[in-house]
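Contents: one structure, followed by commentary.
Of the protein chains in this complex, all but one are displayed in their positions.
The chains carry the letters A and B, assigned in the order they are written, with residues numbered from 1 in each.
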Amino acid sequence: MNYTHFPVISVMGLFLGAFLVEVFGSKNKYIRNTIVLLITTCAAGLMLYLVKPVFIDGQIISYWMGNWEPVEGYAIGIGYEIDALGMFFVILTVLTIWLAAVYSIKYMEKDSHLGHYYTLFLMLSGSVLGLVCTGDIFNMFVMIEIMTFAAVALTAFRNKKGAHLEAAFKYLVVGCVGSGFTLAGIVLLYMQCHTLNMAQLASILHGNLTPVSVLALALMFTGFGVKSFIVPFHAPAADAYMSAPTSISMVFSGIVNKAGVYGMIRLLFVVFRVMDISSVQIMVVLFGVVTMFIGVTMALAQHDFKRLLAFHSISQIGYVITAVGICSMKGVVSGLFHAANHTLFKGLLFLCAGAVLYSTGTADLDKLGGLSKKMPKTTICFLIGAFSISGLPPFNGFASKWMIYQSLYDKAVTTGNFFYIFALVCAVVVSVMTLASFIKVTQAVFFGQTPAALKETHEVPFLMRLPMWIMSLLCVGCGIFYRFTGNNLLLPAMKSTFNITSYIDKMMGEGTAAASGIENITIHAETGFEYWEPVIWLVLFVTVLLAVFIVTLIGRRDRGKVLSTKEEADGKYATFFSGEKSSHSHVAGSDLFWGFKRNWKGYFNVMQKFHSGNVNDYSLMAVCCCALVIVFTYIVLL
Amino acid sequence: MFKKMIAAAGAKSPWIYHINTGSCNGCDIELVAVLTPRYDAERFGFKLAGTPRHADIVVVSGPVTSQSKERLIRTLEQVPEPKVVVTLGSCPKSGNVFKGSYSIECPVDKYTHVDVSIAGCTPKPEAIIEGLYTAAQILKEKRREMK
Partner (left out) sequence: MSSFFQIIENIVKAMIFPGLLYATAGGLLLAGLDRKIIARMQRRVGPPVLQPTYDFLKLCGKETIVPHVANKPVFLAAPFVGYVSLVVMMLLIPIGGYSAFSGKADLIVILYLLTIPAVAMIVGGSASGSPFAGIGISREMVTMMAYELPLIIVFLSVAKLVGGDSMNFSLQDITAWQEQNGPVIFSLSMIPAAIAMLLIIPAEVGMQPFDVAEAETEICEGPLVEYSGFPLGMFKLGTAVRIFVMTSLFTSLFLGGITSGIHIGWTVCGVYVGDLLVRGLIHFAICAVITLLCMTFIHAITARLKIEHLFKFYWTVVAGLSLISLILVWIGV
């Protein structure tokens, strides 16, 4: 079976689906849903078929559009090329798209103009898929542009509130600044190398960095940084994730900012191959550390469910960037793993936020409370997601964070650089702060007392719960069997990040890489992560738990009874309230962590100034940051 | 299987919850004095609990003002069985000098079964220890009778 066509069919299919939905599906919801589900399922199926050839057989899928193959060693057509790294992101993308499509059907049914929604959704999906499949850097830019504009339009989709339009506007302006940087970088590269194919660029640029290409690197790095919403480009993300419909927020945090991360990895590891310079590593790690820290502290101060999740998205991307910036084999493995885990648990958390929003109509942490009795299944999913993101063993977030710590420590002792120890301490503190802010959500939304306005809340329909269950299962599975994931998905992806000879040769013909002096490095087969055995821990946990249960059961007759009631009651079953009649008294989100906030008052005041909400400031910050990156790269690379 | 152990432990670890129903504070400080190093009630396992949910012995002091009546009843309800109610001082038993006041609704016996009464205005710490110790023995009996 000739599967080299599959990537292009999937991407085209999604774009075609966008067209079909607009033409046939804007009136009838059955036609519309059928088209969307069919197209996304087909795309997912076709792409997942490639898992075997890419990951198990170690092939690289390449496809020249219109069969325009390279002429005289110069790539003139658009080429699609999927190596293990690309395939890794492809899996995340198709999974997220499919789950978001399933979730949208029920979640969006109360909105109007759903034809437009699905058109934009499919365009967004198609563009992200195209971005990770393509081997052509200008094609990548085109996909970024489609992605940005679809995302902007979707942010403003529920445009009844001014805030949503404002969020879209911020995203549009800052996103365009980023796209502008990327385009400028691509132009400079094209001018110097006369080609746009990444494989060929890599072979030309190897050991051949001129001032022009360094400028291009700096510009494109900033451009992709804007797309992945690292600090200081993060401000529009918080607004956008909050305003967009939740199914779209999930796509944003699951794959749209991963697209930026993918672009960075492609750029730094494959096209320019500058990551073995230690100053570049420190720059990238610094970006990561600052991002994770500012993201999480801002999240602690939020009182909107989705906005809080948005800041956590930023923070977790910080982890990914840090890990990738370490540029050791362990580092890249753990970074990619954390990227995948982030897609899973953050998607899950956004879906839970969506479920809460769907049932109650609000996402304000100060107005919610006690939903665990009304929505028990959502609560379980949320707790799994929350424990995963805060890195509680044995969930997946712990496995990847633990790997990141190991790689940071490893890097610190091999280079003797204290900076990495600082990064490691930061990462641990950020992790516990993440836990803190999810405890806040747990207390404010799911536990505690139910406000009178929410007495009639019900559990969400099955079609919305299905994606949540799938994500939860994947979270638990990836955490317990992290070794399996590591050996089968992460190691090949990491190998293709470091060893790009076959990536170049497949596109440009055998021997191209060797001719330009690119060599493979030896990669150890094992990951080097030995000291965490989730399965053994789990078995021990269950054994001891069983023993305790059995003893409890034997002593059942001698123990005091467990008394509970379903009715609202005063007296015995009321909460203790110093003897007073207990009225509704819920400790809501804003009330928590008083001591912490008081100690950090100065910091939060600075942050408040920093997040002015003014789009001019944000653009200025982006430009200044770009200038700094340019200066820095010129100093260290030339 | 564990029944005897549990019942025996009941007398050795009585946790006290103290309710003040309008007392003049005389009995209250004497109760606290019982827990100080001088009298050291902790050697019998006594401990002040912060909430009625943890309590075994509820110590009521004061003449039960009309304001505190409702709160007293509610708090007593919130204590899990087996529990022992102890009145401290003369006020909860008879009203003492407040007797006949329009705002007093004593005695406590009207609202709950009182197991031990420690009389005196204020009782001596030795008397309080004696009373609490008796209460602990009653607690053990109550636990034994529970199914």
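Here, a contact is a pair of C-beta atoms (placed from the backbone, for glycine too) under 8 Å apart; a residue touches a chain by one contact, two chains touch by 3 or more.
Please read these numbers as outputs of a predicted model, since none were measured by experiment.
> Name every displayed chain that the left-out chain is in contact with.
Looking at the complete complex, the unshown chain comes into contact with A, B.
> Out of A:F311, A:W402 or A:Y482, which residue would touch the omitted chain in the full complex?
Counting the whole complex, the residue in contact with the absent chain is A:W402.
> Out of B:C24, B:A49, B:I73 or B:A119, which residue would touch the omitted chain in the full complex?
B:A49
> Could you please point out the chain A residues that touch the chain left off the display?
Spelled out for chain A, the touching residues are 370, 372-373, 376, 379, 383, 387, 391-393, 398, 402, 405-406, 409-410, 413-414, 418, 421, 424-425, 428-429, 432-433, 435-436, 439-440, 442-443, 447-450, 530-533, 536-537, 540-541, 543-545, 547-549, 552, 555, 558-569, 572-578, 585-587, 591-596, 598-599.
> Go through chain B and note every residue touching the omitted chain.
Counting only chain B, the missing chain is touched by 2, 5-10, 12-15, 37-38, 40, 42-45, 48-51, 53-54, 56, 78, 80-82, 143, 146.
Definition applied: only the chains that are shown with their structure count from here on.
> Let me have the rounded angstrom distance from the C-alpha centre of chain A over to the C-alpha centre of chain B, please.
Chain centroid spacing, chain A to chain B, equals 58 Å.
> Which of the residues in chain A end up touching chain B in this complex?
554-555, 557-558, 560, 570-572, 574, 576, 578-581
> Show me the residue ranges of chain B that touch chain A in the complex, using the header's touch definition.
Per the touch definition, chain B meets chain A at residues 1-3, 6, 19, 51-53, 68, 70-75, 77-78, 80-81, 146.
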